[in-house]
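Removed from the display is one protein chain of the complex; every other protein chain stays in position.
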Amino acid sequence: MLVVMKHNAADEHVAEVVRVIKDMGYDARPIPGGQRTAVGLIGNDGRVDAGRLQGLEGVREVIPVTQAYKQVSREWKEDDTLVSLPNGTVVGGSDLVVMAGPCSVEGESVLIDIAHQLKEMGATILRGGAFKPRSSPYSFQGLGEEGLRYLARAREETGMAVVTEALDPAGVQLVAEYADILQIGARNMQNYPLLREVGRAGKPVLLKRGMSATIEEFLLAAEYILAEGNDDVILCERGVRSFAKHTRNLLDLAAIPVVKSLSHLPIIADPSHGTGLRSKVIPMGRAAVAAGADGLMIEVHHDPPRALSDGAQSLYPEQFGEMMSQIRVIAQAIGRDLAAPLRPAVTR
Amino acid sequence: MLVVMKHNAADEHVAEVVRVIKDMGYDARPIPGGQRTAVGLIGNDGRVDAGRLQGLEGVREVIPVTQAYKQVSREWKEDDTLVSLPNGTVVGGSDLVVMAGPCSVEGESVLIDIAHQLKEMGATILRGGAFKPRSSPYSFQGLGEEGLRYLARAREETGMAVVTEALDPAGVQLVAEYADILQIGARNMQNYPLLREVGRAGKPVLLKRGMSATIEEFLLAAEYILAEGNDDVILCERGVRSFAKHTRNLLDLAAIPVVKSLSHLPIIADPSHGTGLRSKVIPMGRAAVAAGADGLMIEVHHDPPRALSDGAQSLYPEQFGEMMSQIRVIAQAIGRDLAAPLRPAVTR
Amino acid sequence: MLVVMKHNAADEHVAEVVRVIKDMGYDARPIPGGQRTAVGLIGNDGRVDAGRLQGLEGVREVIPVTQAYKQVSREWKEDDTLVSLPNGTVVGGSDLVVMAGPCSVEGESVLIDIAHQLKEMGATILRGGAFKPRSSPYSFQGLGEEGLRYLARAREETGMAVVTEALDPAGVQLVAEYADILQIGARNMQNYPLLREVGRAGKPVLLKRGMSATIEEFLLAAEYILAEGNDDVILCERGVRSFAKHTRNLLDLAAIPVVKSLSHLPIIADPSHGTGLRSKVIPMGRAAVAAGADGLMIEVHHDPPRALSDGAQSLYPEQFGEMMSQIRVIAQAIGRDLAAPLRPAVTR
Partner (left out) sequence: MLVVMKHNAADEHVAEVVRVIKDMGYDARPIPGGQRTAVGLIGNDGRVDAGRLQGLEGVREVIPVTQAYKQVSREWKEDDTLVSLPNGTVVGGSDLVVMAGPCSVEGESVLIDIAHQLKEMGATILRGGAFKPRSSPYSFQGLGEEGLRYLARAREETGMAVVTEALDPAGVQLVAEYADILQIGARNMQNYPLLREVGRAGKPVLLKRGMSATIEEFLLAAEYILAEGNDDVILCERGVRSFAKHTRNLLDLAAIPVVKSLSHLPIIADPSHGTGLRSKVIPMGRAAVAAGADGLMIEVHHDPPRALSDGAQSLYPEQFGEMMSQIRVIAQAIGRDLAAPLRPAVTR
């Protein structure tokens, strides 16, 4: 439920609304806006009696939020959320952002080399897994903190922001020390203790859609993060399970405009996991941009056949460059653009 | 299996290859090509001894076709198939074609009115169901032959080509008298007697992917049509069944580049059935074009809320116009274009 | 909509209700019952004004039928439908029936041999495909009418009833001359002209669930047959498409009790297609019986590794015998039984 204040409502009126909501046994969250302030009532599962709130001074109207998710909804906040990163990249605005890099961090110098290439080609965020969730306990599980250090070095060298995955609540703090964006993988979309923890970590979060998550479940997972006070959530469509096996997952691009109408959060697409096939990453990357995605996440490896994970879906650097040219024209065709490339390394 | 002849092979050499194949108990199909002739061997489920063919005069090589489908495969025919329609429209070339119109034909004058508008906006093929497959026996089943006559009248008036669905083998002849393209709906993708019949009807066929068809099953269904000697098949991705219900079907755009690499047949997308939601048709139409579709099939109705079927997914004519502008720039961005609009009605 | 007559309503009252319904522009269908007669109103998609009917003499109440399907619903007919076959077998009563035989009819003597064995073990209905729908046009398509003749011979020899598939409307008449039950395969569940044709053929119909059909679509497909006046429909759960590939299809046994509560039609299960794995047919056959199925359809072949189709899922005759013993005890455990074995061949 959302209590919308009048244009000229005084701070004390807002405070009174908050007091009454708490008195009713719920939590209150003031949401200052360009034109008006609103106060969200949270913690209610079902019906709340709005009468007591409607009569308070300064209240213009009380809007029931009809979905199970609240703070992530467009009803709650009409304007698009913009997620700003320390290197100046903004996710969710009219410029598309590209996150690129290897599936796993494998070594320091190869990581820095490829980061330079990717930056040159226009990526502004570097991806790379230090902690890898693997179906088999016997597969390579990532370099751990060592991988995080390499990512930080690559950031220093290139000015790119860094996104990398956190696997469990206990590890969030460590990842947050190194990363600019905390990634929650598809397998963990409904790992609620982890969602709460990244909600409290003070860093933007990239939340991947679960393998068979409905849009409502996806948005409710994001709601767990916002409910902890962290509004900087970037959603990511990465394909869902289906009967068909011609691609690794079935990239559900319609989820992009659907999410855009239900929520104010930015949403990007991951055609690498979404197809699992190197040769399909470029056409599906183009398609995602045409469908309205706010950016892409792409696996690129300097030597895909030798990658420790996901080699079959990793682009060669040249292919990545080709993709960037292609999505730039698509972006411009629909009145957007790619984020400007980062300037040559900030210092040193 | 494909017997590729040498550049300078004489007609008699080709004839001898055909003779030997028949002698071996299979069917032979000569496929003349720009640079070389090939002879396809069909009717074999498994292994064939190639030795006898390899030694014949004029034979360059014998290529096993490894997929269950043969004549639809790129191995069988490398060049893209172009399907040419009487009104000059070509499907499968560098220009995208748009098929548009109401879900069901509902009346003559409204059909002709909307056809004029669609043509004006750049559609060159008119769609409209005269025979409708409906889940319930009590739903509107289409106007039947009367609907076909209206479609023919709209063609005369506008110069557009006409695509409409045939529901059973017995009805193919009738539909073929009126239509330029025979449509096979998703529910009938594995209706083999129907596929054989349209394979013999002498008209191009639009084959929609079944609700839960794999790409192999889809191509094998097309193979039934080619096996009858009809190569003019246009495939159509229209979404598949999934656990998710935010759209009516899950539009599988990755099927487009996947089919393009496996087959020489053109493939279009139907974002109207693929989403079931008017507001998602334009972004997904754009995405399909960006993914490499050879065209789109779009439901447009002059008054969607009053449509006898599929109103919720039908565009208003103005929206269709907007979509055409948007997909034109996307097409140009990837080095293609929209088919040129038809000239003002042929006269009469 | 269902008009329920009073206990003592006269025939003329029923006739008047029929007259008024027709006058309102709908079709009327009197349904005599043990305790009361009802008149079904069909052909309405949405709301009908019941006022005019409620006031007629002899009318007890007017019941809206809320589902899209009507005649197949429990609301329309409360008692279980019993489908009686010429050889005395009844499908849908307390005794379970077993349909068994090879996937395809391959030869006369092997068919008759296996029929004798199956009958001996308790099957009362012989299955076998004469017309086979195959994904590839180059696969064995069945023996056609010759296969039908072999089935008829096996019936003469054993007294078993015969179930076999009809593939297209034009072929229904021919199949109906030989078969006791006309089978509609999963690929044809929404082949409406075919459903209508078997609805008029005067023989019981076995309708298999489509590969990705919802229960509503399944029942609506049956409604097409009942709408033509044929109430003798046996439904068959045979597994649906899913992401999981450990079985050929995912046998949805919960569909059995769900259908039983929504509809009066009998429903059997096909664990052969439902699993695609010989070793899983027996446990899933047992499970289907425990879930409440009215019978089973089982593929049995005298030499599975040499079967022309579906060998991997066909039981050896000994395994079939073992399955029969096991399902008999399960049936008895839930207060049912297997249908009594047929007596030794009727004569000759």
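Each chain gets a letter, A, B and C, in the order it is written, and its residues are counted from 1.
As a convention for this text, a residue touches a chain if its C-beta (ideal position, glycine included) is under 8 Å from a C-beta of that chain, and two chains touch if they have at least 3 such contacts.
Since this is a predicted model, take the numbers as computed values, not measurements.
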Sole residue of C:Leu2, C:Ala130, C:Leu206 or C:Leu251 that reaches the chain not shown, by the stated touch rule: C:Leu251
Contact partner of the left-out chain, one of A:Val83, A:Ala201, A:Leu220 or A:Ile334: A:Leu220
Of A:Arg60, A:Arg187 or A:Arg200, the residue in touch with the unshown chain: A:Arg187
On subunit C, residues whose C-beta touches the chain left out of the figure: 212, 214-215, 240-247, 250-258, 261, 274-275, 279-280, 283-284, 286-292, 326, 329-330, 332-334
Subunit B residues touching the omitted chain (full complex): 212, 241-243, 245
In subunit A, positions touching the absent partner: 42-45, 68-70, 133-140, 167-171, 187-188, 190-194, 196, 211-212, 216-217, 220, 223-224, 227, 241
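Throughout what follows, only the chains that are shown with their structure count from here on.
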Most distant chain from subunit B, judged by the mean position of its C-alpha atoms: A
Chain centre separation in whole Å, for subunit C relative to subunit A (CA means): 50
Whole-Å gap separating subunit B and subunit C, where each centre is the average of the chain's CA atoms: 35
Subunit A-subunit B separation of Cα centroids, rounded to whole Å: 38
In subunit A, residues with contacts to at least two other chains: 212, 241-243, 245
